[in-house]
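The complex appears here minus one protein chain, its other protein chains still in place.
Chains: A and B, in written order; residue numbering restarts at 1 for each.
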Amino acid sequence: MNTSPEPAAAIAPRWHRIRMIEHPALRYGLFALAVIYVFWSMGALDLNWHRISNGIPRAGNMFARMIPPDFSRWSLLVKGILESVQMALAASFFGMILAVPLGLCGAANLVPKPVYLVARALIILSRTFHEIIIAIFFVKIFGFGPLAGVLTLIVASTSFISKMIAEDIENMTPGQLEAVRATGASFPKLLIYCISPNTLPRYLGVSIYRLDANIRHSTVVGIVGAGGIGQVLAATFSRYDYDFSLAILITIVSLVFLGEFFSSWVRGHLR
Amino acid sequence: MLAISELKKVYPTGAKALNNVSFTVDQPQVIAIIGPSGAGKSTLIRCINRLVEPTSGKVLLDDIDIVSLSRRELRKARRRMGMIFQEYNLVDRLTVMENLLSGRLGYVSFWRAYSRKFPPKDVVAAFKLLDRVGLEGYQGTRADALSGGQRQRVGIARALMQAPDLLLVDEPTASLDPKTSRQIMRLLVELVQERGTPALVNIHDVALAQSFSDRIIGLTTGEIVFDGTSDQVTEDVLTEIYGEEDWSQTIRKGDDDNSPPTDKKSSKDNGYVREAVAG
Partner (left out) sequence: MTVIEHAEKYPEIWRRFSPRMTLIRYVWYVAIVAVATWSISNLDLPWFYFLDAHVQALDLVTRMWPPELEFWETLALPLLETIHIATLGTIFTLIIAFPVAFLAARNTTFNTATWFIGRLILVTSRSVNTVVWGLFFVAMFGPGPLAGIWAIAFRSIGFMGKLVAEAIEEIDEGIVEAIDATGASRLQVLWYGILPQVLPVIYGTTIYRWDINIRESTVLGFVGAGGIGILLYSSINQFQWREVSLILLTVFGVVMVSEFVSAMVRKRIS
């Protein structure tokens, strides 16, 4: 058995010696740049060990108040969770529906160029801004409460799903479209006979995934007053009810966990 | 039946894909179109049913000029032209039966297409065609579970479901092995004879073209340089179409071999009425 200092070179294939960044100067240079950046930015942000070390006793204090988690106000908790789940469901449902026309218009191989550009612009615009910003706008227009939250999540879901649909359609083998067109089929029949079979499985899978994501996002929009468990959570933090905060957080994590289970089960069945 | 007159296709870049192509088809025959890559064979075929829009010229299918039709009328006209593709172009996730029935999409309403409840006569015709191309029993199989030769048979059956007046066939055997290629070509020839439907077939294999076609058209850089029977294809003709080369090996010599088809006993009747098969 070979016990020389570089055993790997003798037996393992050559590729593992090839580095990601070939040029040693570039590699070390980037690393050095990263280190320099870290120190510079920390200075710029006025972060120093002093502040961090001051934070540790505060953190300890907070942890002490968090544990054990307080589930006594479970009716409020359940009400908030239920509202979040409802928001997520509604947003997924309407998002799925609205995403179809938007996604179809976002496929370059299907619609004329101007339609495509407008659709893509809409999708990009709604994905650029964090949902909390969109939530604030909806709260301003529709007032506090879950309506603003549902609308926000509908916007988020629609843009996400429609992007997937558009990409799926563009990645289709073009020949299938040609063949169905050559039979004399009109556009609607083209949709249901050629596009739908190809995009349906992934469309459903993405929508189910989005259901799970919406539950997570519904916690966030509550922070600005758009309903859901997030609103309850934000209140607990501002009132220093940390033990209730922990209870809520644990519930959210469990809910998301369950949601992921459910989502992968359904997607498994869709194969 | 089909008359092409001064067909031109010029791309926005200025590239001339078709330059004054004219020919007529007035009897049911298999016409092979041969020529080098980029000669415009694919473009020609697609200009006939306007999957590619011609720049100018006329395509007369029984005295209707396809080029001048509106979109609605074009869809109606396309029903009369069945197309068969090199890459089969089946909808992979659908079953063979659904792919066959898609040939009738130009004739049924949206709701029938959506619910897949096609008229009974279409379903019966589909089963019969399935039989004819040798895929009996495959109706419930998903298209992506088939081999290349099987998929092409489905493609042929789908085109025939339209009961077309013309078959447009784009390199049907380019993705198939030599044996399957001959089976497919044989099937095409038989079907053309049975139904009296002319077929325009792009082929790049000259020997295959000679074995199975009644008439050969040679296309080079968008122009027809040869139009005659397969016997008339000499080495000089091939040089004119493809360029200098040792053509002695390419030209078919003598009769083609009669290798039996593999997966179905082919029915020699006209395909619609079958004798009760014993056992």
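Methods note: contacts are C-beta pairs under 8 Å (C-beta built on N, C-alpha and C of every residue); 3 or more make two chains touch, one makes a residue touch a chain.
All values derive from a computational prediction rather than experimental measurement.
J.: Specify the residue from the set A:Met172, A:Val206, A:Val224 or A:Ala247 that touches the hidden chain.
T.: Only one of A:Met172, A:Val206, A:Val224 or A:Ala247 touches the chain omitted from view, namely A:Val224.
J.: Write down which of B:Val123, B:Ala163 or B:Val225 is the residue touching the left-out chain.
T.: B:Val123
J.: Per the definition of touch given earlier, which of B:Thr95, B:Thr197 or B:Ser230 contacts the omitted chain?
T.: B:Thr95
J.: Kindly note down the residues of chain B that lie in touch with the hidden chain.
T.: 95, 97-98, 116, 118, 120-121, 123-124, 126-128, 131, 139-140, 273-276
J.: Suppose we count only contacts with the excluded chain; which residues of chain A make the list?
T.: Those residues of chain A that touch the unshown chain are 1-3, 7-8, 10-13, 15-16, 20, 34, 37-38, 41-42, 44-45, 47, 51-52, 55, 58-59, 62, 83, 85-87, 89-90, 93-94, 128-130, 132-133, 136-137, 140-142, 145-147, 150, 216-217, 219-220, 223-224, 230, 233-234, 237, 240, 242, 245, 249, 252-253, 255-257, 260.
By definition in this document, only the chains that are shown with their structure count from here on.
J.: Measure off the straight-line distance from the CA centroid of chain A to the CA centroid of chain B, and report it in whole Å.
T.: 48
J.: Of all residues in chain A, which touch chain B in the complex?
T.: Residues 173, 175-176, 178-186, 188-189, 192-194, 197-198, 200-201.
J.: Quick check on the complex: what are the chain B residues that touch chain A?
T.: 49, 51, 75-79, 81-83, 85, 87-94, 98, 102-107, 110, 113-114, 155, 158, 162, 168
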